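So the structure is just underneath, and the comments pick up after that.
In this view, the complex is presented without one of its protein chains, the others remaining in place.
This part shows chain A:
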């Protein structure tokens, strides 16, 4: 960690995106997390994804709860909207925000404590309601802020830094999201940006609840020999089912893969997901198959990563509830509060 702000000096030929922004323009304040924290790599991946997608920063709302992971929205998208909610309550606050204004891109950032312990109820309901959001869980298996106790996602039998064995069963947030109806479910690793960045891009372009469970080693409390969330362990046990490439409608398509090795999924907004299969039998459109695969491989001690499930025809909460198209803040007082006569008419309907 550093006390200095990043110098603004930049090479004259630093790449710019279609909006004329450099990657640096998508950064936030300097991170105060421990040196080497996986979360910083996730922040950098979000920066990269937003840069690549030419996202206008003011079109993004980033929300979080409490914890190391929930601090990170301060470190990216410094020019976007943000809300740091109560512990575990990010999904509810985000749901409310999304109801009020569906024109923003919603990015929820949470951790294993915030989502799998105190906020698991909130997490579950945001998934099953179909809130159109990208939900990133920065999952390190420990409570880093309180010095390294096991979190609810820590594997049974894994060892803490002090040498204690975990006796509780882990919660698999990806499996849970699949079961609860999330329409884009992925797992990735903070140490593999080549995999993570396209997954975030696909999620940002997805219409519906998109969960990415990102294993993110805690260098201070969970990067030791007996840990199953260390850089070394995750690298050794990582079994990617596919590699994703996000093709925007404007991009030329020039990929050539042997037949059968590539799956092309067109999303609601016209963006295309190219899935290069690494596991030939894996079908990312089969929700039940995905759940089974996760369970099977986990029993073998493997960590399944990649795009686990995607429903390209998914619909979100707004279409379920038939909400108004316009953001509430643009509707005007007369429309939002049509007066006592309108109320009387409404009441009469219900009598």
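Here is the rule we use: a contact is a pair of C-beta atoms (placed from the backbone, for glycine too) under 8 Å apart; a residue touches a chain by one contact, two chains touch by 3 or more; residues count from 1.
Note that contacts and distances are computed from a predicted model.
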item	value
Name per UniProt, for the chain absent here [options: "Peptidase S8", "4Fe-4S dicluster domain-containing protein", "Sulfurtransferase TusD" or "Acetyl-CoA acetyltransferase"]	"4Fe-4S dicluster domain-containing protein"
Identified contact with the non-displayed chain, of A:9, A:280 or A:349	A:9
Among A:166, A:190 or A:242, residue touching the chain not depicted	A:190
Chain A residues that touch the omitted chain in the full complex	1-4, 6-15, 23-24, 31, 34-38, 40-41, 43-44, 190-191, 193, 217, 219, 223, 231-232, 235
